[in-house]
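As you look at this complex, bear in mind that one protein chain is not there, while each of the others sits in place.
Think of it as A, B and C in the order they're written, each chain with its own count starting at 1.
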Amino acid sequence: MIKVAILGASGYTGIELLRLLAPHPSVKVGFASSRQYAQRPVSEVFPAFSGFYDGLVFRDPEEFKRIKVDVAFCALPHGASHEVVGPLLTTGVIAIDLSADFRLKDEKVYKRWYGDHKAGDLLRKAVYGLPELYRDQIRKARLIANPGCYPTSAILALAPALKRGIIDPGSIIVDSKSGVSGAGRSSSPDFSFAEVNQGFKAYKVGCHRHTPEIEQEMSAIAGKKTTITFTPHLLPVSRGILTTAYAGLKKAVTTDDLRALYAAFYEKEPFVRVLPTGAFPDISQVRCANFCDIGVHVDEAAKRLIVVSVIDNLVKGASGQAIQNMNIALGLEETTGLMALPIQV
Amino acid sequence: MIKVAILGASGYTGIELLRLLAPHPSVKVGFASSRQYAQRPVSEVFPAFSGFYDGLVFRDPEEFKRIKVDVAFCALPHGASHEVVGPLLTTGVIAIDLSADFRLKDEKVYKRWYGDHKAGDLLRKAVYGLPELYRDQIRKARLIANPGCYPTSAILALAPALKRGIIDPGSIIVDSKSGVSGAGRSSSPDFSFAEVNQGFKAYKVGCHRHTPEIEQEMSAIAGKKTTITFTPHLLPVSRGILTTAYAGLKKAVTTDDLRALYAAFYEKEPFVRVLPTGAFPDISQVRCANFCDIGVHVDEAAKRLIVVSVIDNLVKGASGQAIQNMNIALGLEETTGLMALPIQV
Amino acid sequence: MIKVAILGASGYTGIELLRLLAPHPSVKVGFASSRQYAQRPVSEVFPAFSGFYDGLVFRDPEEFKRIKVDVAFCALPHGASHEVVGPLLTTGVIAIDLSADFRLKDEKVYKRWYGDHKAGDLLRKAVYGLPELYRDQIRKARLIANPGCYPTSAILALAPALKRGIIDPGSIIVDSKSGVSGAGRSSSPDFSFAEVNQGFKAYKVGCHRHTPEIEQEMSAIAGKKTTITFTPHLLPVSRGILTTAYAGLKKAVTTDDLRALYAAFYEKEPFVRVLPTGAFPDISQVRCANFCDIGVHVDEAAKRLIVVSVIDNLVKGASGQAIQNMNIALGLEETTGLMALPIQV
Partner (left out) sequence: MIKVAILGASGYTGIELLRLLAPHPSVKVGFASSRQYAQRPVSEVFPAFSGFYDGLVFRDPEEFKRIKVDVAFCALPHGASHEVVGPLLTTGVIAIDLSADFRLKDEKVYKRWYGDHKAGDLLRKAVYGLPELYRDQIRKARLIANPGCYPTSAILALAPALKRGIIDPGSIIVDSKSGVSGAGRSSSPDFSFAEVNQGFKAYKVGCHRHTPEIEQEMSAIAGKKTTITFTPHLLPVSRGILTTAYAGLKKAVTTDDLRALYAAFYEKEPFVRVLPTGAFPDISQVRCANFCDIGVHVDEAAKRLIVVSVIDNLVKGASGQAIQNMNIALGLEETTGLMALPIQV
């Protein structure tokens, strides 16, 4: 069995790793850290998991130094992985970081949006863990920067059209809507039930930290520096991101053409499902599963493409994608442990 | 007391008229029709209203012919007002139609989106009931076409920028998100709790019937034929619409400039509240109230404006605006009966 | 105009007082304290209220000493009113306390459940502000202890049957379900959206602090010491309490008899609505309104009564009832400012 550690195991992405890894046939969680719950049994803190992790006790992060594992998932807050990952890599561990710490290639860009980077040299070693674009690099990676939830939904929505050169990179608008778990297991009153329930709002308009990450990947695909307009919104649901992406068409295509192009682009992808012409996805159809479902449309009058993509922000947008990356890096079947069906109701 | 009829009083907009009119000091509901509940007391069908409408019994629509009122609200399904409104107008009644039947000026456009119009000659007589743009005409109107919910949110979001000529009409994208009550008091399983709850989707992408209504008003403001891209989404909330509108800037402006322009444009409007720079509205802050709250932003890199507007689809998006129109047409203080505070929690 | 102060105006009951008092014709809020938001305008902190309280700025509680008002609502956390209320009363102010600080008559009982009372002598002066039982005392009261939300729903559900001697006091079970706002405007992760949404649980089983308050009032009605079984549950809704109360019948009665007894008992009450036989209330039918709606049933096989009552915990369960008490104590019409219709959708 491959031995796995989860650093930061009591936040939502950590909990989701615990949920998804329990039935994984090749892996065993041997260490789970949580400052808040240190020394308390996992199944006591989370009675939902009672019977599954009965031997496992949350440990203080410090104890990780004495532990030997094959894979380490870092599900820590932004900034906290800088100093954790370096020592890890010297031991041959595969490190999969779910924070934003290693996603940006350009240290200056990182600094502008997040502040100083304390392990900037590692940025070059990190592979951006979006298997649909970087599978070959992930196979050989030791440090995988697991993509952000919004970027995953936006990049998968636009990559085929951008790569095939049918849209103008300068015209991209990404209007995204995310469930509340994307904000983490927070104690902020802003995310209390009574404030969020029955509400809906845009937030961080023009200044969300996922903007440079989306721009980096759009630029890489377009082959030139690309800026986008990105507006995130907060949905009163626990899980799910829906992105509605708009871009100006460089050539006339029909919706059927576009649909065919997307279907071909993702033909061999186990976790991307392109819907039939005229169909658009609901976040419910990927709930708790690792899929990204996509519907496309051409607004012929406006010469504009509209793409709608959905993911579960905790699965394909975080922990599921992290496990997908782990499977690839370990040479396992990529879908292992990730084929539970969506919870549509 | 002014005597009022509500035709179609047991749908959501009808119920909302009942809710809002009960405390109105100048008006009394003298007739309320409902085919489904004919001959049943209002307070029996809707126990929430027990004690408020104790004499009032739902009537068969046919009985309306024998009734004399000063104002008639038609809250009937699309198409049903065609033949109701004509006879009404001959009696001097002020008719306020909450359906789409009289919103479009061009009968050919109506036909393309809704089918044949059986009272096409009345289209010319109808005034589009958006007080912020057409207050003077509403004062003298006998037939008021109450705007659609999405169009209200979209037009109020963009009118200042479009009228002042700072955006390119051809670049407009309206990305709207609506609560479920916008679909009416439906028995479709598509709107059942278990299907909608925790879900979110785009629907009628590229083909929603509110598109021509928004385009008609945008064209009128821009002074030239304008087509837009409009994408509606279904939010898992009971009430509320949030519209995120995008448009390319024709000249460089800052967010502060734009905010000042909007504040000036709506300075005397009792129901439009422009937020401070940097603030964006939540649908919760207008819940159950007749306000439209607006936040603006300039994406300077993309030379694009982002405007976020919120309304309660049943109030400013339907029944509240209908009462606002009634107040204007009757020469009453425009805010009468409409100043209950929003239910923010 | 009567001048009113709200101490603790930025919690949910404080906000609800602001919402309900704005349209009250005889009252003006002259002071609103909030430690957290001191010196910030009310309409900036709560944009929903923009346009209604434009002159009003949240003040530090200390500033209250320099203010003269006619009525003071204390919407402070439990324990915080002990030392605030005494000085108030010496100035002739009517004090309406929304905390638990003055609800229990017996200082020893208070101590057991809440700890030491620092103004125990005032317990005797306080009137329990449930108008349906204590209207005459409230008329003359200077210190009104506004009832708890659960107790209001439980006492109104059982008072008629208990007072008429048809149930056995020792057999009472109160199974209550409350929306989340009852927990206050909390930053606890236990009340975050993602934890509460789609969930439901019993909590503080056998040890909730509203138990002695319900028992005190049941004992007063029964004329003998009465203990009850009380189980509160947390509903994933923002507002509303539904109590299902069970008690053994001392004599055989039919549901119709029982319904008639309840209707007679509450005949003159403006805010209690007894439903027809066979009907049971939904919390939606009293949402945002000051009503308590009640449905009754006799389980003849089990010789047991079942009563279901609903209130909005923030209105009849807190701020609405406080205003009802104020109206009574000031000699105003009891329903003034409280007749907005429920928000059933």
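Brief remarks on what is shown
Keep in mind that, in the parts below, a residue touches a chain if its C-beta (ideal position, glycine included) is under 8 Å from a C-beta of that chain, and two chains touch if they have at least 3 such contacts.
Since the model is a prediction, treat every value here as computed from it, not as a measurement.
Contacts of the undisplayed chain with the visible chains, over the whole complex, involve A, B, C.
Among the residues C:V57, C:L235 or C:A340, only C:L235 touches the chain that is left out of the figure. Interface note: of B:Q137, B:N197, B:T227 or B:T336, the residue touching the hidden chain in the full complex is B:N197. The chain omitted from view is touched by exactly one of B:Y12, B:Y37 or B:F58, namely B:Y12.
Taking the complete complex into account, C:G206 is the one of C:P25, C:G92 or C:G206 that touches the chain left out. Within chain C, the residues in touch with the undisplayed chain are 170, 173, 175, 177, 194-195, 198-203, 205-206, 227-229, 231, 233, 235-240, 242, 244, 246, 280-284, 287, 295, 297, 299, 301-302, 304, 306, 308, 310, 345. Remark: the residues of chain A touching the chain excluded from display are 12, 15-16, 18-19, 22-23, 44, 46-52, 181, 197-198, 238-239, 273, 275-276, 279, 281, 284-289, 293, 314, 339-345.
Annotation for chain B: contacts to the undisplayed chain at residues 12, 179-181, 185-189, 191-198, 236-238.
Just so it is clear, only the chains that are shown with their structure count from here on.
Counting every residue number used by either copy at the chain A-chain B contact, over half are found in both chains. Here the chain at the heart of the structure, going by C-alpha means, is B.
Between chain B and chain C, the centres computed from C-alpha atoms are 36 Å apart.
Each chain gets one centre point, the mean of its Cα atoms, and the points for chain A and chain C are 45 Å apart.
Chain B has its Cα centroid 38 Å from the Cα centroid of chain A. In chain A, the residues touching two or more other chains are 194-195, 198, 236-238.
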